[in-house]
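The structure under discussion appears below in the form of C-alpha cells.
Every protein chain but one is kept in place in this view of the complex.
Going in written order, the chains are labelled A, B and C, and every chain counts its residues from 1.
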Amino acid sequence: MAETSIADSTTGRDGAILAGLPAVRQWQEDFYRDLHRHPELSHQEHRTAGLVAEKLRESGIEVREGIGGTGVIGIIRAGEGPVVLLRADMDALPVQEATGLAYASTERAIDASGNEVPVMHACGHDVHVTCLLGASELLARHAEQWNGTVIALFQPAEEVGDGARGMVNDGLREAIPDVDVAMAQHVLPLPAGVVGTHRGPFLAAADSMRITVFGRGAHGSMPQAAVDSVVLAAMIVIRLQTIVSREVAAADTVVLTVGSIRAGTKSNVIGDRAVLELNLRTFDESTRTSVLNAIRRIVIAECQASDSPEEPEFELYDSFPLTVNDDEVTGRVHDAFARHFGARLHAMPQGAASEDFSDIPTALGVPFTYWGIGGIDEQHYRRAVQNGRVSQDIPVNHSPGFAPVIQPTLDTGTEALVVAALAWLAP
Amino acid sequence: MAETSIADSTTGRDGAILAGLPAVRQWQEDFYRDLHRHPELSHQEHRTAGLVAEKLRESGIEVREGIGGTGVIGIIRAGEGPVVLLRADMDALPVQEATGLAYASTERAIDASGNEVPVMHACGHDVHVTCLLGASELLARHAEQWNGTVIALFQPAEEVGDGARGMVNDGLREAIPDVDVAMAQHVLPLPAGVVGTHRGPFLAAADSMRITVFGRGAHGSMPQAAVDSVVLAAMIVIRLQTIVSREVAAADTVVLTVGSIRAGTKSNVIGDRAVLELNLRTFDESTRTSVLNAIRRIVIAECQASDSPEEPEFELYDSFPLTVNDDEVTGRVHDAFARHFGARLHAMPQGAASEDFSDIPTALGVPFTYWGIGGIDEQHYRRAVQNGRVSQDIPVNHSPGFAPVIQPTLDTGTEALVVAALAWLAP
Amino acid sequence: MAETSIADSTTGRDGAILAGLPAVRQWQEDFYRDLHRHPELSHQEHRTAGLVAEKLRESGIEVREGIGGTGVIGIIRAGEGPVVLLRADMDALPVQEATGLAYASTERAIDASGNEVPVMHACGHDVHVTCLLGASELLARHAEQWNGTVIALFQPAEEVGDGARGMVNDGLREAIPDVDVAMAQHVLPLPAGVVGTHRGPFLAAADSMRITVFGRGAHGSMPQAAVDSVVLAAMIVIRLQTIVSREVAAADTVVLTVGSIRAGTKSNVIGDRAVLELNLRTFDESTRTSVLNAIRRIVIAECQASDSPEEPEFELYDSFPLTVNDDEVTGRVHDAFARHFGARLHAMPQGAASEDFSDIPTALGVPFTYWGIGGIDEQHYRRAVQNGRVSQDIPVNHSPGFAPVIQPTLDTGTEALVVAALAWLAP
Partner (left out) sequence: MAETSIADSTTGRDGAILAGLPAVRQWQEDFYRDLHRHPELSHQEHRTAGLVAEKLRESGIEVREGIGGTGVIGIIRAGEGPVVLLRADMDALPVQEATGLAYASTERAIDASGNEVPVMHACGHDVHVTCLLGASELLARHAEQWNGTVIALFQPAEEVGDGARGMVNDGLREAIPDVDVAMAQHVLPLPAGVVGTHRGPFLAAADSMRITVFGRGAHGSMPQAAVDSVVLAAMIVIRLQTIVSREVAAADTVVLTVGSIRAGTKSNVIGDRAVLELNLRTFDESTRTSVLNAIRRIVIAECQASDSPEEPEFELYDSFPLTVNDDEVTGRVHDAFARHFGARLHAMPQGAASEDFSDIPTALGVPFTYWGIGGIDEQHYRRAVQNGRVSQDIPVNHSPGFAPVIQPTLDTGTEALVVAALAWLAP
C-alpha cells in the first residue's frame, strides 16, 4: 500500500497524474490534522470554508464562495469534455472527542438550540475535504492530461440534511457549467487502503423527529398529583422498540433510534414535559410512511396510558433522501477502481446511513455514484475481526473514538477521486 | 377569616401583639410579591438575604449575616426567659413559572451543574420568609408583652438539603443564645387560612441519587455497533417502578421518583452515557437501606442486560433527615393554635415531603415542631374537592402553577409564628 | 409454651375447659395431617365437609350440612345466654406443594375453568378447621361451665370470595339462633404460639379482574402480519406497575398483583389473545374506584399502542369486603387473650390480605373480630429475623412451602377460640 504499489498498478494518465501525490501528501497531512483539531458544526463551517478556498487558490483553481451559506466551489477547466462534479462535505458533530490523539478536538460551540456542546469530526468529513483538495490540486496541476471540467464542491451541513439543498436553492446550477456526472465518497470503518462500490440503493432515507410529551408537574414526593413525564418518556422509548421488532418484515431494512431523551431538571421535582429526538432509516417510501404512522400511534397511546393532560407534539426535521447509485456510472467507476486498486477494491453492502449528497445530482438531473473508503489501521482491523464479525473495539462513525489513520487513508481517498474522475474525463 | 375574627378569638397577649398585624400587612404583601418575582436558587440567596437583613434592621432587630453562606439571623431579646428559634427557608427552584400572575418570575440562573435554568418560588419559601419577618416585627415591637429571646433564622439551601447543616457547621450554636425549642412552618396545598399540626414522624427521610450508566456511542444507523444508552436508561426507569409496586409492603410509605433523565444530544447519534437523577422518601432506616440496595441491584443488572461496557456510577446527594415532631412541643403549640384558630386548626396526615429543618434542633439538642399552613383560595379549594379527593387542578408544591393566594395566607403564617412562639415565651 | 404453661396462666372456667386439650390433641394432629394431605379446591370441599360433620357428631354436637354447597354448622347449646359464632374456612388452593413434608399433598383437581391443577392447603385452612373442631369438642364436653350457644361454622370457598355469601344466601340466618357476636382466626407467618389482634380496619377489600386483550394471529416468522398479543400483555403488566408507584399516594395502602398471564400455545405461532388475571387490595372505596379506572385506562391505551383489532374485555370477580374489626368486641377478646397468653399476645399491623368472613356478620347485623395466630417454628423464625426484618426463607401464605408447624400451632388456635368465645359466654 506504499506509493510504489500505485506506480506498479497504475499506468497511463492515472499514473502520470498520481505521480504528484507525494508532493500533495506533504501539505495534506498537516492540513488534515488542523481540520480535525478545529471542527465546526453544521452551518458554522466558516473557518473550514476559508481554508478550503485558500488552498484551492494556492492550487491555482477558480473559486466560488458563499453558496448556500458556507459552500465553496472550485472549478478546474481543461477544455472541451465531460463535466464531473466531485463533492466533499465539511461539517462536524456535537460529540466529545475521546480518541486521545495529539490533534484531538477540544472545541465547543453553541448549537442550533442555543446549547453549548462539544464538537468533533466524528464522521470523517475532514478526510473528505482534505482528499478532495488533494485530488483537485493533482487534476489542476496536470490539466494537460485530460479534457473537460472538474467541479470540486465543498458542501456545508450534511449532518443536518439541508446543506446540499441549501446550495441547490442558492443558485448552484447557475454557478457552475452543466454537469454530466456527480461523485462523492465517505470514509468508513473498513481497513485503510480499501475502496468499495455498490450499485443501486446504497444509503437509506432518513428522517428525524422531535417528540414532546406532557405530564403534570409536582413535587417528587407527590406522584399521585403528577403525571410523571419521565416514566411516560421511558415507556415510549421501550414501546418504540417494538416497531422494528414486530411491525416491520425481517427482510425490510429499517433502523429506528431514539438518539436523545431529556426530561426534568431535578431529582425531586416531577417535570411537566419530556423531549425525545429520534431518527428513522428506511429503504422504501411505503415502509417509511407506515413506521412514521406507528410512531405517532404509539406515542399518542402511551400519553393516554399516562393520562397526559395535553396532546403530544411531533416535529419532523433533518430529512435525507434515499441514495441510489446509478448502474452505469457505478460500473465505470468500479472498473477504473479495479484496475487501479486491484484487491483493495471491495464490494460494499447496503448501509443504513444516510446522505444528502444525492440532492445535488437529483436537482441537476444527472446520474451519480457514491463510494466508501476505509479508515482503520489494517493491523488493528485484522485483530478486531474474528470469524467474519468485527469486534466492538473498532470505533464507528459518530462515536467519540472515531478517527481514521492518516495514511493510507488520505492517499486512498485522493487517488479514488482522481481515478474516478478520469474514468469520465476525455483523454 | 377577616382580621376582626382574630380580635374575636384571641385575647390577652396574643391579641395585643397581633393587633399590630394590619400595619405589618401593609409592607408584607408588596415584600412578598417582590420576593416571588425575584427567586434565587439554593446557595444563591444573596438578594433575598440582603432584603431580609434590611427588613430586620428596619424592625429594630439585631442581625447576624453570612452564616452558612447566605444565612441570616435576627435576635429579639426581651429579658430572661425561654429561647425560641423560628426558622424560614429562603431558596427557590429551577422551575419555569406558569402561574400567569402579574408578579410571576421570569428569572433564569446558572445552576450547580453550570446549566442555565428558569427559577421560581414553586415551594412557597417566599411565604415563609415574609411571614417570619412579619412575626419578628410584631414580637420586636411588642417586646414588653413577653420575656425571653426569639431567634428568627433565615436559612439558605433547604431544597438541596444542606442549608441547615451549613449553618450548623458555620458556627450557628456560637452565634446565638442557648435555644430551648425550635419551630418552623410550610405553606401547603390546603385552604388558605388553615393551620395543621402532627405529632411524631411527620416528614420523610429523603435521598437523591445520581446514576450514570454507560453505553457505547455510534452513528444512529448502526445500533449493532452501539450499546444504546437511551434504551438502557428507559429500561432502568421502568424497572425501578417495581420497587414500590413489588418490593415494598403496601403499608410501608415509600416514594421513589426519577425526576430527571438525560441521554444523547442528537437524534441520529447514539450517545455513550445516560444520567438519571432520582429521589427516595422513606420513613424508616431499614426500608431506606433495602430500597437503596434494590436500586443498585436493578441498575447493575440492567447494565448487564444491555451489555454495558462500564460499571454504572452512583452518587448519593441531597440527603434529608426524618422529621419527627416532639410530642410535648407539638401538643403545646396545638393547644395554642386551637385557642387562636378554632376550626381553622386541622390535623395533618404524615407527608412524603422532606425538610432539613430538623438538622438544626438535632444539632442544638432541642425539641421541635413543624406545622403546615394552607395557601389555596378557599373557594377554589372547595370546588376542587369532590368526594373527599382533591381534583388535579390544585397546583401542588414544586409545580409550575403553585402560587399561594396572598391573603389570608400571609396573615395566617404570621399569626401562627407569633402564637406558637408565645406559647413558650414567658409572660 | 408447653401445656403446663397454660395451666399456669389460666384459671377458672378457661382452665377447667382447656384441661381437656391433651385429649383433643390426640386426634387433632392426625386429623390435621389427613386434611393437609387431601386438600380440596373452593366449592369442592366434599370430603372435608364430611369429615367435619362426622367429627362434630362424634363430639356430640348438633350438625347442619349442605348450607351454601358444602357448608357445615355445629350448634352447641348450653342454656340461655349469648350466641357466639366461630367460623373456619375449609378450601385449599391450586398450588403445587413443595414443603417436602411426609404428609404433603399430591392431589390434583379440575378447577372452575376446566383445567387440571395441583391442590394444596397453602393458606392454612386445614389449621382453622382442625382448631375449630377441637374448640367445639372442648366447649361441648364442658358445657356445664358456660351458658349460651356456640355456633361452629365451617365455610366453603373463602379463596374465591363467595363462600360466606353463599351460606348467607342459602338460609344461614334461618338455620341458626340469633347471633350476638362473630369471630374467626387465620394462621400467619408469625412464630407458632403467638396470637395477635387489631382494632379497626384490619384486612383489605379485594377484587380480582380477568382481562382479555386481542392481537392478530400469524406465523411467528411474520410479526409484520400480526399484532403480537404476548408483547401487548407484557407491556400491560409493566405499565400496571406504575399505578402503585405513581398514581397512588405513598401513605395509601394499595396492592395490585398480576397473578396470572397466559398467551400463545407454541413458540412459533403468534396467538391472537392474552389473558391476564390481577388482584387489587385497597382500604377505601375512592382509592379502589380510581385504581380500577386506571387499570382500564392503561389496558385500553396499550391495546391502542399495539393497534389491537378488538376492544379488551374486563371481568371483575372474587370481590372481598373490607374487614373492619369492631372496637368493643376486639377489646374484650384482646383482654381475654392478654390474661391467657401473656407475652404471646402481639399487636397485629394492618394487613393487605382479604377475607370474606365479614360477609357473615354483616348479613347478620352483628359485630365481629378476626385475629391471627402464628404457624412458624419459633427457632426458625428467630434465625430468619434480622434487624427487625423477616428474611425471605420464611414461607408465607399461598406459597408452595407454607406449612405451619403442627404444635404449638394447633394448641394455640384451639385455645384462642375457646378463650375468645368464653369472653362472651355467660358463666
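Throughout what follows, a residue touches a chain if its C-beta (ideal position, glycine included) is under 8 Å from a C-beta of that chain, and two chains touch if they have at least 3 such contacts.
Predicted model only: the values in this text are computed from it and were never measured.
K.L.:
Out of C:G134, C:G271, C:P321 or C:G413, which is the one that touches the chain we can't see?
P.N.:
Considering the complete complex, C:G271 is the one touching the chain left out.
K.L.:
Taking the entire complex into account, which one of C:V230, C:L292 or C:A338 touches the absent chain?
P.N.:
In the complete complex, the chain left out is touched by residue C:V230.
K.L.:
Have a look at A:R165, A:R246, A:K266 or A:H398 and name the one touching the chain we're not showing.
P.N.:
A:R246
K.L.:
Residue-wise, where is chain C in contact with the chain that is not depicted?
P.N.:
Residue positions of chain C that touch the missing chain: 93-95, 111, 117, 122-123, 159, 189, 204, 206, 208-210, 216-223, 225-226, 228, 230-231, 233-235, 237-238, 241, 255, 257-272, 274, 277-279, 281, 318, 351-354, 390, 392, 394, 396-401.
K.L.:
Contact with the hidden chain only, please: which chain B residues?
P.N.:
Output for chain B: 221-224, 226, 228, 231, 235, 238-239, 242, 245-250, 252, 294, 297-298, 300-302, 304-307.
K.L.:
On chain A, what residues meet the omitted chain?
P.N.:
Against the missing chain, chain A presents residues 238, 241-246, 249-251, 253-256, 281, 286, 290, 349-352, 387-389.
The rule is simple: only the chains that are shown with their structure count from here on.
K.L.:
Averaged over CA atoms, how far is the centre of chain A from the centre of chain B? Could you give it in whole Å?
P.N.:
For chain A versus chain B, the centre distance works out to 50 Å.
K.L.:
Based only on mean CA positions, could you tell me how far chain A sits from chain C in angstrom?
P.N.:
The answer is 67 Å.
K.L.:
Give the residues of chain C that touch two or more other chains, as numbers and ranges in rising order.
P.N.:
238, 242, 245-246, 249-250
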